[in-house]
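The chains shown are only part of the set, and none of them has been moved.
Note that the chains take the letters A and B in the order they are written out, and that residue 1 is the start of every chain.
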């Protein structure tokens, strides 16, 4: 299998800081002429969800999951020092002071610059997330593990975040 | 070094959701004709341990570690929303509703399909896990970091989960 100048990332985490790392690497890659794809799975799917989705799903368990696990790029916790939501507030203020892109800005910029944004259909099913809940302005396509493997196999950089 | 169509994963995490991700990627890979290896290290070793092992080890510290850090694929926590063990229960129910393989089923299927399951001997030593505690039906072999590097070097996809 010939390798391309390409980064393929699985974003499993729904933490704000890890999502920023995934987006910054991808934006860096496309600005250097490489290709970049992010496969959003498990908690990473929260990044692609519309803000208002809560208490949805076909049954009690799925509804409970969507209530606990709220979507939207502005609601993500930090992987460390979350402190009941104060940590992300401080981090956002620090990022603003340093003129760093917010998560929402990085998400939009990555999409505009051509980073492929792919949502994992299998974990969407398990977690009770429907396509109507997903942000059409961000998601490029829906796929499973075989599409991931085909992308990753020809990539020079593969990461699980 | 020539690259093979091969996935080599380090499973460091002992979380149920991350273990599922590692197994699903590996099962996907072998079903597409690729090779796949998982190196279990640190908390990931819990996946390979027999259910009953607790309060073992040669001294107090190792016993405390085995008590806290119980083995068995059915005892693993979630990386998020663990909620004192309720999270994994909900996740298992959601997975069953969606006819998704349980962790134990995925572990057995992966092994049957030829995914190589390798336990890290160095971290087994530190954490006081003996070979008698390990599941012979799942573990293929025991090895250290040099075996990992030899495998990873020739792999087209390398991940740390």
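Here is the rule we use: contacts are C-beta pairs under 8 Å (C-beta built on N, C-alpha and C of every residue); 3 or more make two chains touch, one makes a residue touch a chain.
Every value quoted in this text rests on a predicted model; they were computed, and no experiment measured them.
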(request) Enter the number of copies in the whole complex; the displayed portion holds 2. (result) 3
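Please note the rule applied: only the chains that are shown with their structure count from here on.
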(request) Mind checking the centre-to-centre distance between chain A and chain B? Centres are C-alpha means, answer in whole Å. (result) 24
(request) Within their complex, state which residues of chain A touch chain B. (result) 1, 3, 10, 12, 14, 41-43, 59, 61-62, 64-65, 68-69, 122, 125-128, 144-146, 148-149, 152-155, 158-160
(message) List the residues on chain B that touch chain A in their complex, please.
(response) 3, 5, 7, 17-18, 21, 24-25, 28-29, 32, 34, 79-81, 90-91, 93-95, 97-98, 100, 156-161
